Each structure stands twice: as structure tokens, then as C-alpha cells.
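Next up is a structure, given as C-alpha cells.
Showing just some of the chains, left in place.
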Amino acid sequence: MKEKISLRERVHEVIFEADTPSGKLFDVVLFWLIIISVLAVILESVKAYDRQFHLFFKYTEWIVTVVFTIEYFLRIYSIKKPVKYIFSFYGIIDLLSILPAYLSLIFSGTHTLAIIRVLRLFRIFRVFKITRYLSEGSYLKKALMDSRRKIFIFVVGVGLLVIVLGAVMYLIEGGQDSGFVNIPVSIYWAIVTLTTVGYGDISPTTPLGQFVASVIMLIGYGIIAVPTGIVTAELAKHGTLNTNTQSCSNCNFSDHADDAKFCKRCGESLNL
Amino acid sequence: MKEKISLRERVHEVIFEADTPSGKLFDVVLFWLIIISVLAVILESVKAYDRQFHLFFKYTEWIVTVVFTIEYFLRIYSIKKPVKYIFSFYGIIDLLSILPAYLSLIFSGTHTLAIIRVLRLFRIFRVFKITRYLSEGSYLKKALMDSRRKIFIFVVGVGLLVIVLGAVMYLIEGGQDSGFVNIPVSIYWAIVTLTTVGYGDISPTTPLGQFVASVIMLIGYGIIAVPTGIVTAELAKHGTLNTNTQSCSNCNFSDHADDAKFCKRCGESLNL
């Protein structure tokens, strides 16, 4: 008894799923289209290439944009809750992938923004049967999500710190023609220093400025421990808690290792 | 039976608490005053803006300072232990927020220090109902406090190390016109290198100097593990203790390990 599948359902299967041959083919084509169009945007920015292949880059750009536009509307057409898709993370990325090209008809230069379509690759990865990779990815995402509040407080704290440190350095080095021309630039310098990036485009020249800079560096060197500690503690917790969901039928103890066959508390055999 | 509330108590409620409408309003106004006055100080330092809006910045500064001064004295007036407040962390910040403006009447330029009032934001955060954030923050603070002795020893060790390394580099590179003009500057360079900031304003030019610099870099790259390890181990320890929500029915003690069957304080059996 053959079930009838509507056109909408078939489109959905091809576009959103990857377990039918046509769905897989669609994803592979999409993957290469993204790679090609991103490469085109990158290489177009190199003057030597742009002079030689200008038309080729332009055609590639527009062909990809048209294909992505059709795909975008097919996605909206075929999905049951189009509004939810449109405002989802991937829905926004999909829209941002096509907008820059159209905007470039009005404002020149904006088509470079089309490079954001490189983020679409995240969704396409599943074609390559890397579900294990995806589960690892969602594991990382969960650990980051769970520690987002601690990280937010840390970032706010660092933000307030660099404002104060930037103003202090502006007072110390301000009149010395050493690059600390105003407080925003000094704050920029404080961030460059605290994160241990250290370009050297601006650097203190007075003894007092160098002393304060040293203190900022040591602070930055020390507090990098904080986000690391947060994420590590979170990952370590998940690593221990998530690995096993077995529960002993006798004593109900549930903190078993992955290779446990018997309850380590009462010796009861575990259902594997 | 209506309880009579003295003026002092009412002022206290408005200024120190945030659970009445007027208390909340007070905090919101304070929050925006701080933001505006900090922005004024930052933008005033940019010459282009200062030329155009000089008077506006000056008036903003003085209005905010007068409001903060009144608030500071109201805080002292309304609190039961004014001395304890004055010498508390927030009391000092509150005072430092108003002093620079008055000092600028005597010494020019000091009003830039008023930027320290950005630290007042820490207290105002509670308005936005982020108590969960605050508890996470105090969790971070506790972990940092508990490991402060280890971090202090680490900082002292690093301090002695950079003094020796700076002197060694001064001996090696000193006469080469390569920026290592004296030991304080060489110590500054050693800190820049050890913390992996690496401005490049001073860098070794002799083969021996580059060799020693390489060793310093590898040391710095290695010992960054130490503060990270300290904070992480501390966070992981706390992280474990906090997960359990059991509470002893006898003595109400609640800081139990996950696999505890009996209260570790009074020996009462725990309901699992």
C-alpha cells in the first residue's frame, strides 16, 4: 500500500533531511556551492586575482545567490512552522547569506558580507556521517551554555577593569605623544595588553606607565585562569555525570562507570 | 496598626534596598547617572568631541558629582554603622567617585579619575533581578579567595624570577643599543615576554639574547598552567560540593557529598 506523499513533504525530505539519496545529493551540492562562493569572495579581494577573473567571480556570486534564494523560499514553503525557522539561528544565517548580494545593487562593497554563508557549513556537516562529532559538539555547547552566567560576569568584570585601567594609563602617558591619545584608545590598549595580545602599535614609554603596564600584564596572565577554570570544571562535571545512566535494580545506586557490569555498592548484576 | 517609620529608616530603604518601587527607581536612576557620567569622561578625552561639547561634558560632570555627594552623605546618615560603611569596599568606591571632581578645582586633570565610578555598577547590578548572576559571582569570588594564598606565592615567585631574568638580559643585551637601557626596563621587558604579551617595542638582537628570550618564553608558556591549575582545581572542588541539595532533617546541615548516606555533621540518616 503506497502512501501518497505531497510535493511539500518531498521537498522537505530533500532539503532538510540527509537520509535519502536525493537528500544526500542536495547537501553535497550545497556544501560545494558554499565552499566555491566563499572562495570566490576571498579571492576577489586579492587585487591580482580580481583583475584577471573579475567576471568569473561576479557570475559565481550571482549564480550561488540565486540558488540560495530559491532554496531559502523552498525551506519556508516546505516546513510546517515557517516563522520558527525564519527566526532560528540557521534561518537567520540562511537569510544573511543572500541579502548582501542584493544589497550590493544599492550599496557597493556590501557583497563581501556574503562570506557569512561560511557559517552554513555547520549544518551541512551532517552529510559526512559525523554524528559522533555533532554529539561531541553539542556536549561542548552544553558545557559553554551551563557556564554562560559565570562567563558573562567575568566579561563584565574585565570590561569595567579595562575602562578604569585605560583611564589611568591615559592620565599617566597621555601627554607624552606615545599613542595614548584619548581614553577610548587607552581602553583599546588595555584590552590588547590584558588579553596578552600585545601588538606594540601603542606601548608605554614612561617608567610609571611601564610599571602600570606590567601590573596589567600580570593581572591578565593571572585571570586567564578564570574562564579556563570555569569551562574545565563544567566539562569535568559533565564528563563524569553524563557518561552513564545505569541504575542498580537492588540498591538504586546510579553513579556507575561505563564498563561496569555489577553495582560497585552492593554487587548486584547491572542490566546492560 | 501602622508602624511608624522614621525618615532615617525610609531613606535607608530607598538608597540601600531595591525591593520597593522607590528603591528600584532610585537604583535605575543611579545606574543611568553612572553610565552617562562615565561616557562623558571617556568622550571628553577625545579632542574632536571635547572641542564641540566641552560645556556639556563639564555640566554633566558637576551635576553627577553633586548628586553623588548628596547620596554619599545620605548613605552615611541613614546607615546604623556609618564607620563600617565608609571603610567598606563600596564605601571607598563611593568616596573615590566624587573626590576627583573636587580635586580638579585644585589640580587640573584629576577629574579623569572620576572614571573609577564605573566600579559602582557592580552594586547597581542587583536592580536587574540578576540574583542568580550574583550568586555565581560570589561563587567565583569564593574560589578566588580560597586560592589567594597559592596565587600570592605564584605572583611572588614570578616577581623574583623576572627581576633575575631582567638583570641577566641587561648584561647580555645592555651595550647593544637594543632597548635594554637599564635593569628596570629589562624587568619590564621580562614581564612583557613571560606573560606572552610581547609588544616588540624592545626585543633581543644578539644570538645569546634571543636564546635566553626563547627560554623565558617557554618558561612563561609553561607556568601559565600554574594559576590556571590552581583556580580550576578550586572551582572543580566547589563545583562538586554545590551539586548536592540534601539537607539533614536533624541539624539542617546541607553541604553533603553526592554519595553521603549519613549527615557528616550529626550522624543522622539522610533521606536519599
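For reference, chains read A and B in written order, and residue numbers begin at 1 within each chain.
By our rule, a contact is a pair of C-beta atoms (placed from the backbone, for glycine too) under 8 Å apart; a residue touches a chain by one contact, two chains touch by 3 or more.
Note that this is a predicted model, so its numbers are computed, not measured.
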| query | How many copies make up the whole complex, given 2 shown? | reply | 4
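The working rule: only the chains that are shown with their structure count from here on.
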| said: Nearest whole angstrom, what separates the Cα centre of subunit A from the Cα centre of subunit B? | reply: 29
| note | Per the touch rule, the subunit A residues reaching subunit B in their complex are 149-150, 152-154, 160, 163-164, 167-168, 170-171, 174, 181-184, 186-187, 193, 196-200, 203, 207, 210-211, 213-214, 217-218, 220-222, 224-226, 228-230, 232-234, 236-237, 255
| message | Touching residues of subunit B toward subunit A in the complex: what are they? | response | 38, 41-42, 45-47, 109, 112-113, 115-116, 118-119, 121-122, 132-133, 136-137, 139-140, 143-144, 151, 154-155, 158, 184-185, 187-188, 191-192, 194-201, 224, 227-232, 234-236, 239-240, 243, 258-259
